[in-house]
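Only one protein chain is missing; all other protein chains are in place.
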Amino acid sequence: MSRSSEQSPQGGFRARLHTIIFEADTPAGKAFDVALLWAIVFSIAAVMLESVSSIRVRYASALQVAEWFFTIIFALEYVLRLIAVRRPLDYARSFFGLVDLLAILPSFLSVIFPGAQTLLVVRVLRLLRVFRVLKLGHLLGQAEVLLTALRASRGKIIVFLGFVLTVDVVMGAIMYLVEGEQHGFDSIPRSMYWAIVTMTTVGFGDITPKTVPGQFIASVLMIMGYGILAVPTGIVSVELAAATKQRPDTQACPGCGAQGHDLDARYCKTCGTALDWTSAKTAG
Amino acid sequence: MSRSSEQSPQGGFRARLHTIIFEADTPAGKAFDVALLWAIVFSIAAVMLESVSSIRVRYASALQVAEWFFTIIFALEYVLRLIAVRRPLDYARSFFGLVDLLAILPSFLSVIFPGAQTLLVVRVLRLLRVFRVLKLGHLLGQAEVLLTALRASRGKIIVFLGFVLTVDVVMGAIMYLVEGEQHGFDSIPRSMYWAIVTMTTVGFGDITPKTVPGQFIASVLMIMGYGILAVPTGIVSVELAAATKQRPDTQACPGCGAQGHDLDARYCKTCGTALDWTSAKTAG
Amino acid sequence: MSRSSEQSPQGGFRARLHTIIFEADTPAGKAFDVALLWAIVFSIAAVMLESVSSIRVRYASALQVAEWFFTIIFALEYVLRLIAVRRPLDYARSFFGLVDLLAILPSFLSVIFPGAQTLLVVRVLRLLRVFRVLKLGHLLGQAEVLLTALRASRGKIIVFLGFVLTVDVVMGAIMYLVEGEQHGFDSIPRSMYWAIVTMTTVGFGDITPKTVPGQFIASVLMIMGYGILAVPTGIVSVELAAATKQRPDTQACPGCGAQGHDLDARYCKTCGTALDWTSAKTAG
Partner (left out) sequence: MSRSSEQSPQGGFRARLHTIIFEADTPAGKAFDVALLWAIVFSIAAVMLESVSSIRVRYASALQVAEWFFTIIFALEYVLRLIAVRRPLDYARSFFGLVDLLAILPSFLSVIFPGAQTLLVVRVLRLLRVFRVLKLGHLLGQAEVLLTALRASRGKIIVFLGFVLTVDVVMGAIMYLVEGEQHGFDSIPRSMYWAIVTMTTVGFGDITPKTVPGQFIASVLMIMGYGILAVPTGIVSVELAAATKQRPDTQACPGCGAQGHDLDARYCKTCGTALDWTSAKTAG
C-alpha cells in the first residue's frame, strides 16, 4: 500500500494534484486515468509494431515521433507524481515508482548510448502500469479469492514442483543415455528441456525420441505427466472451494467476533455463543 | 426469447403455419423440424465437400445443383417464417433471423458479384440454425447450469485472462530479446503468438527456442502454464458445484429454516418437519 | 449379464467344464484364467512384433508357429465354451462371444483368402478378452462410481461437445478463408482437423497459421480451448463428488429404507423418521 506514504496535504496545489493523479473519485481524476490508459495501450502497440522489421523500415520516423511523444508524456507524469506526493523518495523506490521510471528510461538511454537499442524492448514493461490505473473495485475481490486459494495451496504446490523437477532431472539423464546426441538429446540440460516439454504436454516436437526404448520411456513420461496434471488442478479446486466458502461468513459471532463459521453452524466455534438469534429462538 | 414477439394469432392460416414452423408439439411441426435438420446437415456437408479442390473440380455441377436446391429450400423457409410471425421485422432483426438470412444470402450474392465466391464459406453459419431446431428440452437445463457456473466465475476468469495476457506480453518481449530474429522470434507479436502456443500447452513447434537461456525461459513458462491451467479448472469446478447445488437450495425448512436439502427430500434432514406442503398432504 | 443365460446344469461334464471356464472360484477355474491371461498377452505381443517389418522378415516362421499355436488354443477354448453353455447360440451372439470368434477368425480367413492379410490386425481385439478374464472384484466398484459420474454428466457433456463441434466448424471455415490453401488449410475438413488439434491443445504442428491474422485467430482459439478444458473437468469433478458422496449412506432409513441421506442428516428425507438412534436419544 504505497498510498499511505503518499497522504495528501490538507490544502494547496499538491493536494489537488494528488487527487487527480493518484485517485479516481473525481471527474478530473477519472479523465486522467482514462487518458493514461489509452497512452499506455498506444505506446505498447508502438513498441510491438516497431519490433516488426517491415514496419520498422517503412514507418521509422512516424514510430520515432510516437515514441518521443509517449516518453515525454510519461516523463511529465513521472515528474508530476514526484511533486504530488509528500515523500518523493518513498514513491520513487516503490514498485510502481520503479515501473514508472523504467517506462521512460530506455528512450533517454538510447540517445546517450547508441548501443542500448535492445533496451527499448524494456518499454513493454509499461504494460504493468495498467494495473496502477485499473483499480477495478469488484475484480479485486475475485483476485483476492484466487490469491487466497493459491497461498493456501503453496505447500502442496512446492511439494508437487519438487516432484516434477526430480522426475525431470532423472528422465533427462535417462533419455540422454538412451537416445544420445545423434537424436537431439545432446546434453542433460537439453534432455531436461525435452522432458519438461513432454511432461507439461506442450510437445513442440523439435526434439523427439527415435529409438524404440526411447519412445517407450517417453510414453511412460507422457502418461505420468497426464496424470500428474490432475494434482495441481485438484489442489487449486479444493482450496478455491474453501476460499469461496469462507466468504459467506459475514456472520461474525456476536460474542467474540470470530468469523469463518460454516453455513450450517448454529453456535460460535470459538466461544460457543449462539450465532443466529432467530434460529436459536426456534430451536429453544 | 424471440418467441414472445412471435405470438401466434388465435386462428387462420398464419396460426397453423406458425405451429408447424416454430413449434415442435404437433406431428407436422416435428416432421418439419426433422426435415429441416437433415437439410442443414446435408447443406453443410456440401459446403465442406466443395472446399476440397479435387471434389470441387470433379463434381462441380452436382455440387452447384445441391447448393441451389438447399438455397431455394432455405429461402422458401425464410419467406414462410416472415409470413408466419406477426411482426416480421422483429423476426428479421433477431439473432436467428439474421442467421437465417446469412444462410441464403451468399448464394444469391455470388451470382450478382462474381468475385464474392469466398462469401460462400459464410454458408457454414447455417450450422447455427441447428440450435433453433434442437429445442432439446432436457439438455437446456444442463446448458443453463453450465452457463450459470460460467457467469458466476466471470470475474475470476477476467482476472485470470488479464494475468495470462500480461505474462504473454512480457514473455513475448523477453523471448524476442533472447532468441532474436534468426530463431523465428522475429517480432514481439510473433513472440507473443509463440508464448500463447506454449502457455496453453498446444506446442505446435513451428517456432521453438534454440539457445540455452531461451530454452530455460521456455521451461519456466511451460511449468507456469501447466500450473496456471489448474486455475480456470478450479474456478469452473467450484462454480459448477455451487450451480448444481443451488437448485435444491431454494427449499428452506419451514420448521427450522435449514437449507441444502436434496432434490428428492420430503422432510427436513435437521428437524424432521415436512418440507413441501403439497407432497406432505399427499403423504399424509 | 450374459451369465444368467449360461446357467450351469446341476451335474455332469458340462457343469464341471462351465465351472472351470466361466468361473474363477475353484483352483481349476483360477488356473484356467491365469493361463488364458498369459496366452492373450503373448498372442497380442506376437501380433505387435509381427507388425514391425524388420522382425517380420527375420522371424517369419517363428511368428507363424506362435500365431497358429495361439489360434488353435483359442479355437479349442471357443469350442469348449460352446459346449459348456446350455444355449450355445446365445453365447455366440453375446458381445464376448463375438470377440472370442474375432480372435480366431482372421487367422483362418488368411489361409482361405490370401489377400486378407490386413485382417490379421483384427487379432489385436483379443485384448478385449482380458476384460472377461479379469473379474477384478474391488475394481468393479470403482469403475461403477466412474460410470455413474459419467452417466450423470452425460447431458452436460453432450451440450459441451455440441459447443466444441460448432466452434470447430466455424473456426475451420474462418481459417480456410484467412490462411488459404498455400499454408496447408486446403479444405474446410482439413481446417476443422487443425481446429480440433489446436483446441484440444494437442498441437501437432503439421499445419500451422503463417499469416498475422491467422496467428491472431489461432491465439484466440487456443486460449478459448484452454479455458474450455476447464468445463468437462469441472463437470466430472462435481459428478464424481456426488457419486462418491452417495456411497457412505450405508445408513438406510429404519422407517422406509430410503438411502442417499447426507452425512449430517438426522431425519430421513423421505419419511421424516429419526435416522440414527444413538444420536437421536442424546439430542432428546
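Going by the order they are written in, the chains are A, B and C; count residues from 1 in each one.
To be clear about the criterion, contacts are C-beta pairs under 8 Å (C-beta built on N, C-alpha and C of every residue); 3 or more make two chains touch, one makes a residue touch a chain.
Note that the coordinates shown come from a computational prediction; the quantities given were computed from them, not determined experimentally.
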item	value
Touching residues (missing chain, whole complex) on subunit B	201-205, 233, 237
Interface with the unshown chain - residue positions in subunit C	44, 47-48, 51-53, 118, 121, 124-125, 127-128, 138-139, 141-143, 145-146, 149-150, 157, 161, 164, 189-190, 192-193, 196-197, 199-206, 229, 232-233, 235-237, 239-241, 244, 263-264, 278-279, 282-283
Contact set of subunit A toward the excluded chain (per top definition)	155-156, 158-160, 166, 169-170, 172-173, 176-177, 181, 186-189, 192, 198, 201-205, 208, 212, 215-216, 218-219, 222-223, 225-227, 229-231, 233-235, 237-238, 241-242, 260-262, 264-274
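What we mean here is this: only the chains that are shown with their structure count from here on.
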item	value
Distance from subunit B to subunit A - Cα centre to Cα centre, in angstrom	30
CA centroid of subunit A to CA centroid of subunit C, Å	42
Two or more partner chains touched - positions in subunit A	201-205, 233, 237, 264
